[in-house]
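Okay, handing you the structure first.
What you see is the complex with one protein chain gone and the rest in place.
Showing chain A:
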Amino acid sequence: MLSDDAIAQLEANCAREPIQIPGAIQPHGFLIAFVERDGVVRHVSGNLSTFLAVTPENLIGQSVAVLRGELGASLKDAAEQLLAAADGPMHAGSINLLGASGLRERFELLLHRRGDLIIAELEPAAAPSQAQFASMYPVVNAFVSRIQAAQTVDAICATAAEEVKRLTGYGRVVTYSFDADGHGYVNAEVIDEGYESFLGLRFPASDIPTQARALYLSNRIRVIHDADYVPSPIVPAHDPDTSLPLDMSLCGLRSVSPVHLQYMRNMGTLASMSVSIIVEGRLWGLISCHHATPKPVSMHTRSACDVLGRMLSLQVEAKEANSDALRRLELRNIMVRMLSAMSDRDRLGIGLTRSYQPILEFARAGGAAVVYGADCDMAGATPAREVVVDIARWLFERGEREVFHTDSFPRIAPEFAASADVASGLLAISISERHPNYVMWFRPEVQRTVNWAGRPEKNADDLGRLSPRTSFTLWEEILRERSLAWQRAEIDAAAEMRTTVLSVVLRRAEELAELALELGRLNKELEAFSYSVSHDLRAPLRHIAGYAELLSEMEGDKLADRSARYLEHINEAAQFAGLLVDGLLTFSQMGRSALTMREVDVDALVQQVIRELAPDTQGRNIEWVIGELPNMYGDGSFLHLALRNLLSNAIKYTRTRQQARIEIGSSATDFEQVMYVKDNGVGFDPRFVGKLFGVFQRLHRMEDFEGTGIGLANVRRIVERHGGRVWAESEEGMSATFYLALPNAETAQALAKDETLPN
């Protein structure tokens, strides 16, 4: 066995073999090439005198008009008439010429133009041609009806194989199609007894070299009557004037490569015919016929097969175009559903993935994901979230800014091989020029057994020439880390979707910008409002309080008790309103001020607040029970305010107790720290717990416990600004416990990262 490099080298040599100028023909017919203008013969095949009563030496340099047929018409006349329109090889009917026997004999004539030459290929006519022409119509008619009824491409091919088998009598007729890598897959077969079945097998692309494929496109039908033939040379081999060999690209009799003949013999085939299936200008597949023994095929049969091949091509094209159109229509419908779901949602990703079914159906994917900024929304079977994000980054770093697709992702990016089970196939569209934002579809691994007709490897012979493989027995290959291939329609639809999503993203960004502008304006107004509330309302309140005080000082003695009490009420009311204004301002400031997050020593904070509240606790009997208080992550001055509110409440609502007991403690989970303040005060009715933290909500009568009703609202606002939560429990008349929970440093930082969208 040779090394891969050596094989590649030999294959490259093979692909360079000049098969279009073999300098010889197959000997079951003969060839005359003459100048179109004057009819002077430039080349003939060496076997000329086997068929005609003329030698090559006698004909070369002479006018082809000397070869006169029936009714006095010459070969030249026939050629002129028949080639008026067409360039390609055409069966020009039959012509009578003076045969080698000295009698007029009938030959089938195949003509084509090459440069300034007309190349005429002639074969002895096998049977009366009229009868065969007559039989063509029903054959074609029946074939057309059958393939129109066929539902699938495979069924159409099977019909064609049957028909060709019937027309030619070959022992094995198969049809095969080429995949994206050029491997042939046998999708239909009709065989006689004794012939090995190739159905479902794969033939490696290297079986047919590149230049042979190119010839299959221009020359749709090729026949080898007998693989053991002795080629008949072209004389002269080179044109005496131009020194060029005869270009036989379009010749039906063209001699084939010895490697190919060996390949046939290895396969146990001595006669073969292949008809090209051409779809949208590319070689889609072949009808390939084999026979164990040499087998001539008449020109008429070949013509019939050619017609069948063309009709098959058209039907395959129509079927593929049809299913493609259906798929595109389906994709479009799904896309419309997805886009409408998307525009209903605030977040692009959620919009796409919540409409779960459509996004998966869209590309017949197992999973889908939308990576947009810090969001990563997923649906179906996908790799883990962080892997999906890594894939987005990988795509971005690779410069994938439009559509990316592969059916073997782990082969391109081995670092993601661990996700091969769900992500062997990847289709992704970029939805941002500047950020790794992608919509992705994943297809699972489909482990496939590929049945090769023999191990797709070649060997070199003793002379270092590439020898065709000798084994055509089944060889199984298991393909891994592969998904089903993405269809062209799916890739195109993804590209179209990208354009649409981009426009939605753009529109949304504009809307957000407008919203932010509006919010900014509202915030400014609110700021101005609270400023004037605080400033302009405090002044008159101060005046009311001041003058009331002065009045009672100066006139106190002279005032009736009732008047004095009224004055006192005025003073109290003004002071209370002042407190309210202060509370409101604090409340509004808390919504606006930025938090300065750090580790706060809660224990020290509690001690400080207790000291600050000393005036309120004077003369009271309060037992402080302070548990272990770890640091909390937050804004120190805001936490101070919250704690001050909770502790002053505890002090306030235990006022009626002989012995007040206020307990401060804490607990922690993996992601948050909880702190509580528990008192043995009057508590509250648990039915109203929902109202407790609202602005201006009071659960006690004014004369029992003073207060503005804004303290707990402040606490809640502070805690919620930190991404935490507050709640309270109470046994009415016995105790109340207020809890506040803040995310710990780790959680808070993770949340903050999540909130900062890179765009």
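Note that a residue touches a chain if its C-beta (ideal position, glycine included) is under 8 Å from a C-beta of that chain, and two chains touch if they have at least 3 such contacts; residues count from 1.
Quick note on the criterion: contacts and distances are computed from a predicted model.
Enquirer: Given the options "NADH-quinone oxidoreductase subunit I", "Response regulator", "Sulfate adenylyltransferase subunit 2" or "Pyruvate dehydrogenase complex E1 component subunit beta", which would UniProt use as the protein name of the unshown chain?
Expert: So the chain that does not appear here would be "Response regulator", according to UniProt.
Enquirer: Check each of A:19, A:95, A:158 or A:574 against the chain that is not shown and name the one that touches it.
Expert: Only one of A:19, A:95, A:158 or A:574 touches the chain omitted from view, namely A:574.
Enquirer: Of A:546, A:627 or A:733, which sits in contact with the chain we cannot see?
Expert: Per the contact definition at the top, the residue touching the missing chain is A:546.
Enquirer: Given the contact definition stated above, which residue among A:146, A:538 or A:661 touches the chain not shown here?
Expert: A:538
Enquirer: Looking at A:585, A:689 or A:745, which residue reaches the missing chain?
Expert: Checking each option in A:585, A:689 or A:745, the one touching the absent chain turns out to be A:585.
Enquirer: If the hidden chain were put back, which residues of chain A would touch it?
Expert: Listed in rising order, the touching residues are 530-531, 534-536, 538-539, 541-543, 545-550, 571, 574-575, 577-579, 582, 585, 589, 593.
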